[in-house]
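The complex appears here minus one protein chain, its other protein chains still in place.
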Amino acid sequence: MPKCTIDGKEVEFTAGENLIKVAARAGVEIPVFCYHPGLSVVAQCRMCYVEVEKMPKLQTACSTMAGEGMVVKTNSENVIKGRAGTMEFLLLNHPLDCPICDKSGECDLQNNSFGYGNATMRHSEERRTFVDVDMGPVIEKNMNRCIHCTRCIRFGDEIAGIHEMVAVQRGNNIDITTIDGKQLQTEYAGNYSDICPTGSLTLKDFRFRKRAWMLKKTASVCEGCSKGCNIEVQHEGNVVYRCVPIENQQINKFWMCDEGRFNYRYTQDPTRVLEPMKRDAGELIKASWDSAMESFRAEISASKVSFLVGTDLTLEEMATIKEFAGLSKITVEHFGTQGVESTAQDGPQDTILKMKSKTSNLNGAEKLGIPAYSGKSSTDTVIVFRGGRAVLPAIKAKKVIGVGVFLAADTAGLSLVLPGFSFTEKDGTVINHMGIEQKLRRAVLPGGRCKAFSEVLMLAMNKKALAGAVS
Amino acid sequence: MSEVKASEGSLFIQHFFKDSNRALSYYLEKMNGYQAAKRVLTELTPDQVIDEVKKANLRGRGGAGFPTGMKWSFIPKQSEKPKYLVCNADESEPGTCKDRQIMRYTPHLLIEGLVIGSYAIGCKHAYIYIRGEYVREAKLLDEAIQEAYAKGYLGQGIMGSKFDLDITVHRGAGAYICGEETGLLNSLEGKRGEPRVKPPFPATSGAFSCPTAVNNVESLANIPFIMRMSGESFAKMGKIDKSGGTRLISLSGHVKKPGVYEVMAGGMTLRQIIQDLGGGMLGDKRLKAVIPGGSSAPILTADEIDVIYDVEPLQKIGTMMGSAAIMVIHEDTDLVKLLLRITKFYAHESCGQCTPCREGCHWMESLLHKMIKGEAKMQDLDLLVEVAQNIGGKTLCALGDAAAGPVISFVKKFRPEFEAYIKGQKKYA
Partner (left out) sequence: MSTPLSNKFYEEMKKLESRYPNKKALILPALHQAQKEYGWLPKESLAAVAEYIGVHEAQIREVASFYTMYNLKPVGKMHLKICTNVACCLRGADELMGFAEKKLEIECGETTKDGLFTLSEEECLGACTAAPAMMANDDYVEELDIHKLNAYIEKIKEGGVRS
């Protein structure tokens, strides 16, 4: 393998790798703004200067490919001066409103300023200001904070496939915007905020809700479809504040869709059922677990019951339910997305990430040999196990019992609801459409009196076994 | 336009400034029109053409002075993609108006140059990117191209050879930066004229991501002369090493006879050009300074003009020949105001994609404004120079250098004028 030297350290590289990647392997961080590994290289921000031996001018590491025997310095006097110069230029027109900026704490401009800028300011002229247009429900725009890195334009053009974010005018007057206040059309708009290196494009959903440095981060998997995008669930005080994509080159690269990003909201919906509920005279009334389980056991023991499991359950949950059903010869079928009953019917919904199956584990259900719901129930009672995302099918049965995550609106046909854990509240495995097994990780604890499926089934079994012994 | 006498051995100038000269008939009869192309297409290989141009020491006439033959030799011989020759007729460096004369009076010279150049690099469709303001010149070129198609000098099987070539005139729309070759290519492709990051260089990935050579109008218009007289003879016309042929000079500002002139490459000093061609100083005022190569060239003082007017001698004294646009400045001129005007231009024309140029040019303009209004402090003068230094050599394209060079040189050479404003000895009129 060819080698080059970065700050005196010899590093191997593969042809075509830029100096940022190679330096990172040598443990040398090069500051960037416009460079993003998932987007084309434009070398515009002029932050990633390095000195390359035999080249008179400073080079931008993003656009310089490593070469055999190349000697690179990332901390020479020239480099330090060059970066400080760029930082000074970038801050000339920046409002420095960090105290009230949502990006504060996770802002490249702040971080690079801290690391590479000067502490004093030599600029006393008036700052450039803009009046911002509304860009729709996802993104809040603040052009005054923009540093013209054009990541958003390139994301739109190269990843989202829509050239809706543009630079209008030129030079010092450039406004990076949508035109005439048009709303963003892409269904991937949240990424604009993720890649923005300043607080110019922030998420409306997250705005003024939590300081970034207060958030705890749990790596998990999106349950929005069978793609299985890798995400970080960010939370504090048992509240999820947002989900952001994390890099997985095989699956989602750096991105996620808005549907997946905002999917977590239902888990904190005020109408979510968090207590056992029993229907009495047409009304669902709060019940104790004891009394709810009694009703549950009554149905199981009558052996006139069948199970429906959502394809939004983890592999472990499905396996437990299936094993339980096997003991009592109960049939188990799966449900999840209308019209996508099998992986054969699944497929890309767009050319970016979205899949047709709107649950995370259709593949897992098939691997466990659980057939799709036939649409006809031969039993009087159907028990539905649901993770929260799977769409409830129309069920014709005398009685339908729900176990898992339900909002008030989902409970109209249910006679009994036993509340369970959502995807942010449990550990488990899901298998994506490519057959890749991935782990959900518990980020927060469920509120109310929710129980895991395994606990519900255990309670059902123990009492049943106990009852048998007594009689 | 002033009366112009052709100096001995001049190639272009005797054909300029007469509207009837642009006709194909004039070109064929008086200038041996298309004979060089005919010989090239029927007798020479592309490599032989490139070799001849290399021998001619033809340096690019657009500003960078890169040898044309060398540029062509970088175009890959084998390519699955089409190859393009693009003529840079954006002529936008302030002070420059020589290419305009070629397009006005000898358009067929440019067309023939494009035929030969296209043959040399293997291009089937050449573009002339002309600045948008040259509405009339674009029309004249279009007419000349139609004439050439009609007589078989363009199109299929040119002059009985197997070589086909189309030429399309593409108009710009008002952006200095499109004179930068990759900005020009983006503009040709229907994009904002923002310069591209290099590599890849146009020779491997230029117009429409295909191998492309971009040559200035005057460079291409010299090609027929080279092929007629041989590269060696052309090289010998130059009075200095590494520079062949003649140079068209745009002489403007405070001279008695501003105009476009032609001199042997390296054949005259700046003083001789101002005195002998320009007829001396306007109003017989004293010379104060000269901007020798378009507004981006660092300024020279009156004592520095006994320099041979060519690429390397000018480089040695810290300035540049650029597009050979000489602007002469007399004693009554306020250089602070002039620098503000130049800086305002670069700030206005900065495409805005890269940080130092977008932010820095505007900052320099603000600082100069402050000085002129008498609101600046002495440290602002040093700050101005430091800002320029933080732009120079740090940008994606040469516009940053173009903006920084004048600032650094004006302040260095004429510092007391700036200080006078700061001290309040001079007030803005």
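Some observations on this one:
We call the chains A and B, going by the order they appear; numbering starts again at 1 in every chain.
Throughout what follows, a residue touches a chain if its C-beta (ideal position, glycine included) is under 8 Å from a C-beta of that chain, and two chains touch if they have at least 3 such contacts.
Computed from a prediction, not measured in an experiment: that's the story for all the values here.
Taking the complete complex into account, B:His348 is the one of B:Lys38, B:His348, B:Lys413 or B:Lys426 that touches the chain left out. If you put the hidden chain back, the residue from B:Val40, B:Val214 or B:Leu251 that touches it is B:Leu251. Only one of B:Glu133, B:Asp276, B:Glu312 or B:Glu419 touches the absent chain when the whole complex is considered: B:Glu133. Contact with the chain that does not appear here is found for just one residue of A:Lys21, A:His36, A:Arg83 or A:Arg170, A:Arg170. The chain that is not drawn here is touched, among residues B:Leu11, B:Leu109, B:Cys123 or B:Leu338, by B:Leu338. On the side of chain A, the interface with the absent chain consists of residues 162-170, 178-180, 182, using the contact rule stated above. Touching residues on chain B toward the chain that is not drawn are 1-2, 82, 91-97, 99-100, 125, 131-136, 166, 168, 170-176, 187-194, 208, 250-254, 258-260, 291, 295, 325, 327, 329, 333, 338, 341-342, 345, 348-349, 351.
Heads up, the rule we're going with is that only the chains that are shown with their structure count from here on.
For the pair chain A and chain B, the distance between C-alpha centroids works out to 53 Å. The part of chain A that touches chain B in the complex is made up of residues 41-47, 49, 56-58, 60, 63, 82, 85-86, 88-90, 92-93, 122-123, 125, 147-148, 150, 167, 169-174. Looking at the complex, you find that chain B touches chain A at residues 175, 192, 197, 199, 347-356, 358-363, 366-367, 370, 383, 390, 393-396.
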